[in-house]
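One structure is given here, and the rest of the page talks about it.
All protein chains but one are shown in place.
A, B and C are the chain letters, set down in written order, and residue numbers restart from 1 in every chain.
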């Protein structure tokens, strides 16, 4: 179903080329002042076309709030909002009506529902992440009031062959990544990533990448064993992002080759408080936050839409080829950064509300 | 909360050293004959103490079914079952009452609830996975009737420095892994893993590892966009297993360094059916199965319980040290194999029932 | 929360005087052709101002579909729709800002959320039932395809002192009630009810009433024990309607004074099929439909908004009086008829989808 969360629920709707996309955020705390300009900025961060690197469809997105606010303050009623689809030249997609694009959801969706919205990916378009960013901005505003110390920061940690050093994750969490087009906290690496993407555009190809996210300031004791663990809820949310192929937290897959004596985080006292000497665990034990920063990484596959010719089949079972026309975004990873932050804010607010 | 699933729900309960652990499986199809001996065997696969490699607590687990069956056939009513805890020498854990074990859930749980069951990890013990295996066995029996071609197979793909070749995953899916103590389909590698674990036992240390799972025979069209994607539901279930640190499917984190031209799975016709030339996607597109085998990998951290002395603190904030006494399992990964299979069966049956 | 249902979920949003009200219907079957004109008509049935009897605010409601449809056919994606609020003279309600209207939700809501949308009842306005009627029309269209024999029919069975004869319920289910302003199947009684309402308008007073609903054509075997019984789900949905005070099915409260020998529905054979001689049960046994018509009745209190002067208090605890200005609807019962039908369609479709 199209609903995320338990006590704080986000229901999203909308297809790439329908009249509008949007969402309903229910269970949101009352009394939160909603700075709509801030929300708009958060949402704009995920849109394509912001630079020479991530060019694509130009979305002049404006969010309209329909309910749940009185004079800009949340009332406890569900907050509904919509974003009109303005740039919907469905005819551009006419040829997609009768064939399945490789590694897109076209075929699977049609097997599931017997029908699919073939216009620009329909419900499977990356555009469906826009409402997530609106809701994430609202969750962030709520934290500003109920847990002011909380800081959620994501950044691009890998694009193709270029990766940041995981040892510097906490340092990177303090860097403004909006200064470069790929949202990488290491400027030199960012420059290489940008060049790589430009080359891929010329080659009509695309690349995958990773986003790392750090949550600081979450107190210990937030989370719900056994099946709604904090990390499990984060994993579920992240795997819901288009093109996501993996999730790891703390030392993640690296833990598989570690020894216990190396991985364990020894407890110690610091200023009268219990803390840990290291944070291989990534801030969560047994599904519950332990007061240390939460650290996780999300992997994305390369954008499946490429200009190169690929083999595929038609709906009626005829082999053919396809080559995407026009300009395509060779790398969605920088645009996933605000989506990861937004989902993190939503998941943590939901768990926070149920752990109080 | 302690419930997994939407239409097929598993609610588990029980602590390591309470009277019993168990579960309630609701939404299970009626008319399924339950071979209790098969269920018992499935559950026994996850228990420690099966070999010289994975020795530890001897659990003589017997599952008792309390409801939902009439003459061994499911009636559609919830199936409840319990496993008595027989080997509970709580006094062994007396010293744990007042201190927090490094990288265990002790501290986080106490911050969450103000109280914790300190006896053997309580609700955070690996023992809580036993009911999952019972329920997974039931789901497998249901598939035997409603989707006989389905085959779910997991195996150990990494222990410490030793990893299987991902290119052979599909081949390994056909191998019986019960022939060696580490459940690795490559016998030579299995031997090295066993030696490695024996060495770690001597060193009073532990190791992490990975489990790979392959699902064959699932038809296209099973899954639910946008927030209940098949891969998201699998990720959530896996991250709920004790010590799990990561989940990836298809090419997973490797996708981050790939190009679209390399990662995309071209469609082609085969015997009149639509199929794909490769399976980098891991059998899922847009949250819905595409008819190809589902392939994913799960990472586990090293067992936090080790015999070496570690720094820690007491509940009242005094620094101290701890060294686990007695024999400890240096590697839980082989025991996680049946748990991964069980959760996969449960998640897929749930999604199958809601996708029909 | 603002979501109804399990597999078919309706999330509604919107306040009386915000920008719009609307809903998201998720889990709706794909492949259903949506006749938007039919939907509009269904929604219009619940609006006030249709006759001299039920005059009030003139709502020129138009429903706009935002998602989930492709060329008018449902795709399986969530169907979102909105209805703009056009007639929102918030200033009319300025005096309500600082006091609590008797038997309205003003006070309770403010105690719950610390803030309330005082404009026209906000989220507690009867206007929030409009999206229910839109969703109910969609559910009815779905039944037209998947269970064509199903017929859901509600009518006004009581207004103040005037009641229809319960013994004629099944006969009334076949009568077109749109021929009179109160939607009562007995035209003579309807006339008396209309006169009664006209008198109440003069007296600045209001009245309660009842709606009876009959469902024919539902096969046996639809429903879910133990806590999601068909009747329990219907009761929950009905009690969610504004001003609803009670729900009974079959012989309802009358059963309390009956004997078993009188109430029991004896089974008998008819044309080779199992049926019952009577239907005191109201078509449901043990939470599951038994193939007989489902029959239930819903009670509504008198509209709390009246022109007579009433005692009340201000937000800062000062005793005062209030008398509603302008024209008010002395009886909402006729308008509740389509809402009862809509919720019935939604609940039964949800249970049907989960009972297949």
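Here, a contact is a pair of C-beta atoms (placed from the backbone, for glycine too) under 8 Å apart; a residue touches a chain by one contact, two chains touch by 3 or more.
This one's a predicted model, so the numbers in the text were calculated from it and none came from an experiment.
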Candidates C:105, C:182 or C:337 - the one touching the absent chain: C:105
Residue among C:61, C:194, C:251 or C:350 that touches the chain left out of view: C:251
Chain not shown: contacting residue from A:7, A:191 or A:254: A:7
Interface residues of subunit C (partner: the chain not displayed): 1-4, 6, 12, 100, 102-109, 111-113, 123-124, 128, 158-161, 200, 205-210, 219-229, 231-240, 242, 244-253, 255-269, 272, 274, 276-277, 280-282, 284-291, 299-306, 308, 310-313, 317-319, 330, 355
Missing-partner contacts on subunit A, residue numbers: 7, 77, 225, 354, 356
Residues of subunit B (touch criterion as defined above) contacting the omitted chain: 1-3, 9, 11-15, 18-22, 24, 26-27, 30-31, 64-70, 73, 75-80, 82, 109, 112-117, 119, 122-123
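By our rule, only the chains that are shown with their structure count from here on.
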Whole-Å separation of chain centres (CA-atom averages), subunit A against subunit C: 39
Subunit A-subunit B separation of Cα centroids, rounded to whole Å: 26
Intercentroid distance (Cα basis), subunit C paired with subunit B, Å: 46
Shared interface positions of subunit B, touching two or more other chains: 225
